[in-house]
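Here the complex is missing a single protein chain, while all its other protein chains stay put.
Read from first to last, the chains carry the letters A, B and C; within each, the first residue is number 1.
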């Protein structure tokens, strides 16, 4: 009942996925994960038809449950996606909501000794499982991935690493151009760490005892620490931050590990993969609060330089910021569904 | 399963409440309303025991469904309230979640020709219904009301108007001291209205067609328009905003209707009611983004001047802003539960 | 020598004006005042010619000496005015720079037991003196006044009070619509005063000992205190601020004294004066940091309602803020010089 809830025209199946890859993950996070699969309205009535699939991945400090959060004058994301298909704004597709939360607040969708094997869990466990249990068009040409913020990061790198699996992507204000966007975040972190003598472990200890993010600094330090766990953990899993806590100076070896994982830099080494995509949607608010518009702009340029054809790419800096990317998600979902649809 | 959900130790009953008062409301909003009643863990096991009740009311642009929204590293409000009672941080009480959403985004918990009879619906329909269906201590000494922002406003005025029903209240950054806090909002509205020749009806028409709040200005104008519907609607229901759209100048007659509903001003006329409360919790972030700390401060002073005993009142300006009032809600809920508990 | 200085084509005479009106002023401020009179390039060569005069008055926390402040890539105001006349962008006029600094940081160009008789000093001492010592067209039709911020306030009220003296005015982001723009400032002041138990005298004492504005709060409280001295001093000169320091509530009697001096409200009572003006320039940055665009907008509307002919008024909300009003001053100065020039 509106505005409190909306009935779906399609169907959302809420699974509890038992992962092998996440067994004994270093943070002791659950290996049973919620996995939601949405099938469009026509799915039941056309038992022989197979559908393209779009994987939707959440951002940092997000988890699958937040797709149900409500705001005034609008549907939840789940409901809005359903409306998209119910109204015929997008050709039918299966939408898979994947969870990659960790005790650090995120996973960046990579395999890491600091957090666990979230890349493999997504690519080697969930994708095959979905293909087994749903009538998907189980081919990379009909499989896409989309996300915002850190989810946008995942949506950029996963098809580069696994072009055999993914043939389309959409990134909304995804993490990129690290020497600008990460460094801009470190500025605040260095200041916050002054109260901890530049020692992030002291902050982490204090934060865990407090339990709940209580200070503005917590979010920034949490992301710093957690992304370090994803990108530059030691073999034993301890996150190493890429700058010296006393002076703020970048630590070249650790920082290089981050730069190697910057989508802008990765494109050159995965140019074939990117050229093979059936659709790449890149956007950001032109005034994104985290400057991820610069990341989008640079990623787009890197695609151009890698020879990705213009017609493959939708690039847009729209008026606005990081606050309403869900609306953008809907646009790219319809676009991807068209790009990934079977041609007759 | 954490972090995606938590099992409750108590029980949450989700009712669909059919209101007579809201029948034929001017906006055509549903008269069936979700009504959620939470009973604490011990409720089932002590069939003869009766409990104090706290009514929890949401803020502007909120509705009951948002109490379930999730954020990182924390439970939903519903779950956090349950934990409060499960852990024994608060003596057992029944918590009632009331919905007062309207097509303008809120109701201010007043009766108005612009929106409907939300005050009466709360006081004369829901309270008796809850007392009929739950083992409440059905006396004003054991009944309280709490809210944040516009919910804080409702929590201030409802016990003033109905001290027969409510014997305690908690307001977190509640709307008050209108000549400061409302006027500070009008500043932006006047600027936004320049694109509409100062005519808010033109904006409203455009907004309805767009459907979804798309511009920063929308939220401000929506609240202006909606609160005007609550406080200063014409008899036919049309909202009249309290300033001239061309010059910005306050329109004395309409503005006076707002001022008459300012909790700070209302205290003097309801001093007996306020002195009779068993507990009044007033707080705000000291740097509240909407300057509602000034409202809290002035409301507190008005209580002092009305002779409300110091021991009745908890007043606090805590470090922070409008962003994390849910944590405050939990504090006041435990405090109210103690104040409203039966004395042996 | 550029960029460090520029030679003037006209002439700037720096006088030390000995005021009778300011003798024994309550703050013990100097009664000898710098008074600068600029005569345009042609002045010397046309010994029989008489000129219109524009009085330029500074803003709060300003004094005459700051017209010489330098910024990058531009001339000082004095030099820029000279260039205006040297280049023929404006018909020749005499420009008089008046100083009205006080120990509270400003005077608002009113007579007050709190600061002194700055209105009378300007109108009854300086104007006649200038007419005696320079070849002015000594008639109100050829005499204008211009200012920004508090100087804009002075430029609005002085011709209302003395239409016999002034026949034109220019106000750039002048103080007006006090129930918005002053109240918006009080918001911050009330917060700042919390550290002083709501007692501005305690702050003032501390500030005087410190000597130099050291905290962000100082500027706000200084203006509050000083403008109170101008608008609502007791007979003994003590400033009374228009709100209660504890609750923040406006004190009606004192606040009314402010409102009575609001240019927007004053227009109705001085409609004849305003209708008689040969030119009224009203502008502000559309996003003025002190919301003085709302003051400009309301003042303009008040002029319209008072029947001031459209062709008398130049009204403009330009893109920008409070930061670069000097550029606007140059525009209005040329405009006023044309309006006040003798018709052949």
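Here is the rule we use: a residue touches a chain if its C-beta (ideal position, glycine included) is under 8 Å from a C-beta of that chain, and two chains touch if they have at least 3 such contacts.
Bear in mind that the values here come from a model prediction, so they are computed numbers and not experimental data.
Trainee: Of the chains you can see, which ones touch the chain that is left out?
Mentor: A, C
Trainee: Quick one: which of A:33, A:142, A:291 or A:322 touches the chain that's been left out?
Mentor: Touching the chain that is not displayed is residue A:291.
Trainee: Among C:11, C:49 or C:70, which residue is in touch with the absent chain?
Mentor: Considering all chains, including the one not shown, the answer is C:70.
Trainee: Would you indicate which residue among A:190, A:241 or A:266 is in contact with the undisplayed chain?
Mentor: A:190
Trainee: Which parts of chain C are in contact with the chain that was left out?
Mentor: Touching the missing chain: residues 1-5, 16, 30, 32, 34, 61-66, 68-74, 99, 101, 105, 211-213, 327.
Trainee: In the complete complex, which positions of chain A touch the hidden chain?
Mentor: The missing chain touches chain A at positions 177, 179-180, 183-184, 186-187, 190-191, 194, 244, 246-250, 264, 286-287, 291, 293-294, 297-298, 301-302, 317.
We adopt the following convention: only the chains that are shown with their structure count from here on.
Trainee: For everything except chain B, show me which chains still form connected clusters by touching.
Mentor: A | C
Trainee: For the homomeric pair chain B and chain C, should the interface be classed as same or different, according to whether the shared residue numbers exceed half of all numbers used?
Mentor: same
Trainee: Since chain A and chain C are copies of the same chain sequence, what is the angle of the rotation superposing the Cα atoms of one on the other, rounded to the nearest 5°?
Mentor: It is a rotation of 180 degrees, to the nearest 5.
Trainee: With centres defined as the mean C-alpha position, give me the chain A-chain C separation in Å.
Mentor: 56
Trainee: Which integer distance in Å separates the CA centroid of chain B from that of chain C?
Mentor: Averaging C-alpha atoms per chain gives centres 45 Å apart.
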